[in-house]
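Take this structure, written in structure tokens, and hold onto it; I'll ask about it next.
The other protein chains are all here in position, but one chain of the complex has been omitted.
Showing chain A:
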Amino acid sequence: MSNNGNPTPNTLEGGSHQAAPAPSRPYWIGIGLMVIGAVWLVNAYGLPQGARYAAVGPGLFVTISGAALLVLGAVLVLQIWRGESFQPQDAEDAVADAKMDKRAFLTALVAVAVPVATMGPLGMPFTATLSFVLVANAFGSRRWWLDLICGAILACASWFLFSQLGLQLGRFFPPLGF
């Protein structure tokens, strides 16, 4: 078991205040939403807003969603500036107000990113096994060889089963051509 579930607040960041569950002023979320809204609006500009018979063309909903995200992003920035609080959600197996375990988070993130690069060239069973080992490690398992065996069995069995069901999961291990 890992020691990352320690409930004692670690106040390395946060100064003299009580350990905050999340940065108190996440302006970047509002700005990010405004950027998404702007991208959608720019794209909508190139689309017809009206159509010959219908009054509404394919651009209208793109415009509406872009404008809404732009405005809502700005409203969120304003709310954050006025001191809006953000409380992490409750989840089973998680302590909402615990400090973020960056190593565990990044390991799990790598496990999610790995398939983008390896799924095509190395196949689904290999990729799934690798991700399995990484996630188990992120959750504190240190018996990597056991995770490797468990992951490989699960990945191979599900590749076989789902392929039988008619799902196109690609070849078993493409580098060897089968």
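The definition used in the following text is that a contact is a pair of C-beta atoms (placed from the backbone, for glycine too) under 8 Å apart; a residue touches a chain by one contact, two chains touch by 3 or more; residues count from 1.
Throughout what follows, contacts and distances are computed from a predicted model.
Asker: Out of "Oxidoreductase", "Glutathione-dependent formaldehyde dehydrogenase", "Tripartite tricarboxylate transporter permease" or "Hydrogenase 2 large subunit", what name does the UniProt record list for the absent chain?
Answerer: Per the UniProt record, that chain is "Tripartite tricarboxylate transporter permease".
Asker: Which positions on chain A touch the chain that was left off?
Answerer: Against the missing chain, chain A presents residues 1-5, 22, 26, 29, 33, 36, 40, 43, 47-48, 51, 53-58, 60-62, 64-66, 68-69, 72-73, 75-76, 79, 84, 86-89, 91-96, 98, 100-102, 104-105, 107-109, 111-113, 115-116, 119-120, 124, 127-128, 131-141, 147, 150-151, 154-155, 158, 162, 165-170.
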